[in-house]
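Please find one structure pasted underneath; my questions will follow.
As you look at this complex, bear in mind that one protein chain is not there, while each of the others sits in place.
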Amino acid sequence: MIPRYSRPEMTEIWTPETRFRIWFEIEAHAMDALAEIGVVPKEAAKTVWEKGNAAVFDVARIDEIERVTKHDVIAFLTHLAEFVGPDARFIHQGMTSSDVLDTCFNVQLVRAADLLIADVDALLAACKRRAFEYKDAVCIGRSHGIHAEPVTFGLKMAEAYAEFARCRKRLVAAREEVATCAISGAVGTFANIDPRVEEHVAKAMGLEVEPVSTQVIPRDRHAMFFATLGVVASSIERLAIEIRHLQRTEVLEAEEYFSPGQKGSSAMPHKRNPVLTENLTGLARMVRAYALPAMENVALWHERDISHSSVERMIGPDATVTLDFALARLTGVVDRLLVYPERMVSNMDRLGGLVHSQRILLALTQKGVSREDSYRLVQRNAMKVWDSYQKAGASDVDFLTELLNDAEVRAALSEDEIRDRFDLGYHTKHVDTIFARVFKD
Amino acid sequence: MIPRYSRPEMTEIWTPETRFRIWFEIEAHAMDALAEIGVVPKEAAKTVWEKGNAAVFDVARIDEIERVTKHDVIAFLTHLAEFVGPDARFIHQGMTSSDVLDTCFNVQLVRAADLLIADVDALLAACKRRAFEYKDAVCIGRSHGIHAEPVTFGLKMAEAYAEFARCRKRLVAAREEVATCAISGAVGTFANIDPRVEEHVAKAMGLEVEPVSTQVIPRDRHAMFFATLGVVASSIERLAIEIRHLQRTEVLEAEEYFSPGQKGSSAMPHKRNPVLTENLTGLARMVRAYALPAMENVALWHERDISHSSVERMIGPDATVTLDFALARLTGVVDRLLVYPERMVSNMDRLGGLVHSQRILLALTQKGVSREDSYRLVQRNAMKVWDSYQKAGASDVDFLTELLNDAEVRAALSEDEIRDRFDLGYHTKHVDTIFARVFKD
Amino acid sequence: MIPRYSRPEMTEIWTPETRFRIWFEIEAHAMDALAEIGVVPKEAAKTVWEKGNAAVFDVARIDEIERVTKHDVIAFLTHLAEFVGPDARFIHQGMTSSDVLDTCFNVQLVRAADLLIADVDALLAACKRRAFEYKDAVCIGRSHGIHAEPVTFGLKMAEAYAEFARCRKRLVAAREEVATCAISGAVGTFANIDPRVEEHVAKAMGLEVEPVSTQVIPRDRHAMFFATLGVVASSIERLAIEIRHLQRTEVLEAEEYFSPGQKGSSAMPHKRNPVLTENLTGLARMVRAYALPAMENVALWHERDISHSSVERMIGPDATVTLDFALARLTGVVDRLLVYPERMVSNMDRLGGLVHSQRILLALTQKGVSREDSYRLVQRNAMKVWDSYQKAGASDVDFLTELLNDAEVRAALSEDEIRDRFDLGYHTKHVDTIFARVFKD
Partner (left out) sequence: MIPRYSRPEMTEIWTPETRFRIWFEIEAHAMDALAEIGVVPKEAAKTVWEKGNAAVFDVARIDEIERVTKHDVIAFLTHLAEFVGPDARFIHQGMTSSDVLDTCFNVQLVRAADLLIADVDALLAACKRRAFEYKDAVCIGRSHGIHAEPVTFGLKMAEAYAEFARCRKRLVAAREEVATCAISGAVGTFANIDPRVEEHVAKAMGLEVEPVSTQVIPRDRHAMFFATLGVVASSIERLAIEIRHLQRTEVLEAEEYFSPGQKGSSAMPHKRNPVLTENLTGLARMVRAYALPAMENVALWHERDISHSSVERMIGPDATVTLDFALARLTGVVDRLLVYPERMVSNMDRLGGLVHSQRILLALTQKGVSREDSYRLVQRNAMKVWDSYQKAGASDVDFLTELLNDAEVRAALSEDEIRDRFDLGYHTKHVDTIFARVFKD
């Protein structure tokens, strides 16, 4: 997580201020429950809320205390006591630091997930808008980077939409994975704290009760959370790479937005680099990498050790902040992507109509020409087009014209029959079907 | 995937024979749909089913053809035609190889997921049985590998149960991710094939229709699938490491099963190595690693490239076969685990009752002894116990006796009050609550 | 490791037959040393060599024995005894299984490294040959996938040469890392075996003595080995992706070799897919992934556990066989790559000479035209070229002509001065310098 690739709302979740505020809420809600079951005075709980709500926690002061106590939660509680006064002695009763730390971490991850889901929603909206905008904009589909059959640019956007709709569903599931609360005391047995406290805090913090914790919340939940982020990042990479390909000088069917007066582009108008999507490619690598230590964190020793902590202090912010930034950046890219339908057509046409060779071949065989002869006929015309294309990158031979002028071809196919096979509508006739599937809501 | 770590049912899914059988079913179901909508003769579809069902596909023969055609699906279709006869010309009409390959791969993954889910069910049953068997068997809970507070061995098993119940849910979701079918032709536009064919095949093969494919089924689905397997493997690692710890010579609270007459253990009875769980630790590393190339597979170029194929030829079998084996092995380990409750107690007792020091401290302060004095009193007795333990690994000083003999302690606490704090029931009083949460079904 | 992506020489290293042969050699060499220092009879050592050399080890038989003994080395020794007779009782004296297994694994890795180094040598030769062949073949250099300044195709090959020369050096270092032998007995203390035995076996097997082993050879060595393989794989990926880019329909500056009569290419001559390099991209992902479990293998518990074993049974063959195959495949691709210098020129020219805009800008400013005016002059001519290119993918406006016809430009620069700036030689003048650096041997 570095400022350059961060957005304030997500960064905010990971500040000490936010963390201390969540710690306070957990402690205060626990007080309420403890008061309710008669363990601490109700007045004390009330005081804690009043004083704590009014307090502005001083991070530097807490750090200072921590340098002495060598313990972050104790440092915070000490600072909190400075506001609360004598009633502070009732705070944290029967609890362990992990109760506060783990529940807080999950609150942070849930909030992060909420932002990420909102990010995906914005991205989905952008993809959908561009999909319908270019639903019928024919461009060549490419397999292996080689021209194959026509698709439309709208279909590409629909595919992205469908993919990120799946990502959204996964993020919702990932959020649910980590939306749990544990207030179960040392080694998770509730020896010193009533399970009702956990139930109350969970509800108050918008979480579910962790059915069985062992002082810590089990880390398979977090492994699943960060693995999901890695998969979402991989989908970002896919769309980013698609755009990078489309922006290549030789392809140039789309470009990341640049303002008309953007400096540097004047003398070298061709030098508009897809730097945003390249950047996204790199960010995706990072988010993916964070999934691994999260998985290695699962196997804590016995009831718990603390090896996961350093990992999570890093990947908690790093993964969520980076993914949030990447999703927002990608949304901006999609939203403002410069799309060149004219060039899409001209790219396809540079192969002189060769894209239709398959259909001609089929038409010939359907007319009873032997498979071998059909091949020979298509080939001798196709190769003329191709030779021209291969050298210059744009054929000055037209496949259609060649076919129309080939007597042997014409013996089997009329002009209309040949021209029919050059109809792009043949390839796009099911675009609406696909759109209906993808955008069913 | 190597024979040593494979089980036949899962391996079977990945044999050429199974693959060709699935290919055949996809082609034959597609024929039915094509016949239904009038593209091919109904008689031909019938013939394909009859001849194909009766056929025994000859893998060596198909390999031989592939060496000539350099194309696996064409080789298969050629071989199929040898059985079907002239009607074979109607097979695969309007389809691409990817339609067959991708749908087949998903069928295989779905079947693999079904086995894995069944594996987890068996593991859950074992964990549950052992959990109830040792629900009340007190053992020391350890944080950081250090004795903390008492738990029960049943709680450990309940935690494993809860964790694998989550794994099961994740596997069900992962199965759903890949349970899709695409029969959409070149670049996925249905230009040459009616979407109804896809619908029919999907239903017949127990899959959902892929809303938008691009010749290939989008690989974010598979990334999620293999990432999930990596998370499940990490949970296996956790339980394996728990058992490895418990089997350490110094701990020895549980052991992997060994038959009484098992060779080699006679002269060195202490040398029973947790080799199965060590093996599981290694296997988990492998399954986890396979998640990465699966994620890198997502960003195929444009409508598709073939870079994912080599990866999937490897991790398809490798990840599922290894995880299946690991789950089954772990189930066996749990099922037959030798558990030593007597040793659990003696391990705890070796610290001479120190585990109760916290409660005594609390009792003293509750009686009005100052925090500082309470510490001093507990400490001077605790240190005697500890010094003895530290040297010899088993204390010959008893904390309870020391406390009872400490006049200053006794001034604050009666014998009964002291003895009360040594009650293990205090720590296990909520075991039933936790069990009720975990085993709610 | 699957047959499709395997080559026999590397696969051979990992067969049971090879393994048993290496085990035999280790045992027999150890016998020699034991005999030399008087622990076993010299006659016995001689007998072991004679009988063992003559023996054909029966893998099925050893497997059969292992099913009873549950121990692979014991099974082998039992089988070996069947050949050797009574003198077999002197074999393996003072040794542990790990002595045999770990030393054997390292012998296998060393042999694998030798093959990989030879593979890289072949690749280097291919890169070098193509580098000199196309040393002066100008093509556009691309940054961000966008046309930048001219380079030559030979430079691309020189870069690949330099990169794989580094890979070679790394493989040599990786080989050295694992070229160690340990015959140190249980927990590595030489309690039951004289260190001179280890020294003798090491020398005989072409290895160095492991300075301190703990029954096992430390796994940081293997982590480094497999990490190195992952880096080499990443370099393969880079060159593979370069070729995939060059083969794109719109670029088509190079193509993987296809035989003139290769089927399928006749009717769709444009549909030549870079399937080999795509395949290499996938294989690189796999080899890279294997580095991770190798790193996780380092932290064995205490003197050793067996968790690394399952990992190594898999990645030993998987990583080396796959990388060997990938290097050989890449060598074939480079060796026979179809290179189209004519198209390289035409691709560059499609931008109508815009690639020289920078030099014109510089020339103008050097002539005293203000920076702003220079920009304006270049821009107004460049944009004409660009507008034409952007739409059609090939400009029908020529930058040079436009400049020559621009009175304001001509006021500052003569025709010769302008034409001079369109000289490609300006960009290639240091190619020889670079070649001299790269191919210094």
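Order of writing sets the chain letters: A, B and C. Residues in each chain are counted from 1.
The definition used in the following text is that contacts are C-beta pairs under 8 Å (C-beta built on N, C-alpha and C of every residue); 3 or more make two chains touch, one makes a residue touch a chain.
The model shown is predicted, which means the values in this text are computed figures rather than measured ones.
K.L.:
Can you list the shown chains that the hidden chain touches?
P.N.:
By the stated touch criterion, the chain not on view contacts A, B, C.
K.L.:
Quick one: say which of A:279, A:365 or A:388 touches the chain that got left out.
P.N.:
A:279
K.L.:
Tell me which residue among A:313, A:367 or A:429 touches the hidden chain in the full complex.
P.N.:
Of the candidates A:313, A:367 or A:429, A:313 is in touch with the missing chain.
K.L.:
For the full complex, which residue in C:305, C:324 or C:402 touches the chain that was left out?
P.N.:
C:305
K.L.:
Going by the contact rule already stated, which one of B:99, B:296, B:324 or B:402 would touch the omitted chain in the full complex?
P.N.:
Spelled out, the listed residue whose C-beta touches the missing chain is B:296.
K.L.:
In the full complex, which bits of chain A touch the chain not displayed? Write them out.
P.N.:
Interface residues of chain A facing the absent chain: 2, 4-5, 69, 244, 263, 273, 275, 278-279, 281-283, 285-286, 288-290, 292-293, 296-297, 301, 305-311, 313-315, 318.
K.L.:
Contacts of chain B with the missing chain: which residues?
P.N.:
140, 142-148, 244-245, 247-252, 266-275, 278, 292, 296, 340, 342-343, 346-347, 350-351, 354, 357-358, 361, 375, 378-379, 382-383, 385-386, 389-394
K.L.:
Which parts of chain C are in contact with the chain that was left out?
P.N.:
Considering the whole complex, chain C reaches the absent chain at 141-145, 148-151, 155, 158-159, 162-163, 166-167, 170, 173, 177, 186-191, 195, 209, 211-212, 214-215, 218, 220-221, 223-224, 227-228, 230-231, 233-235, 237-238, 240-242, 245, 288, 291-292, 295-296, 298-306, 426-431, 433-434, 437-438.
In this section, only the chains that are shown with their structure count from here on.
K.L.:
Taking each chain's centre as the mean position of its Cα atoms, how many Å separate chain A from chain B?
P.N.:
The answer is 26 Å.
K.L.:
Averaging only over C-alpha atoms, locate the centres of chain A and chain C and give their separation in whole Å.
P.N.:
Chain A and chain C have C-alpha centres separated by 32 Å.
K.L.:
Mind pulling the chain B residues that touch 2 or more other chains?
P.N.:
Each of 288, 292, 296, 301, 305-306 in chain B touches at least two other chains.
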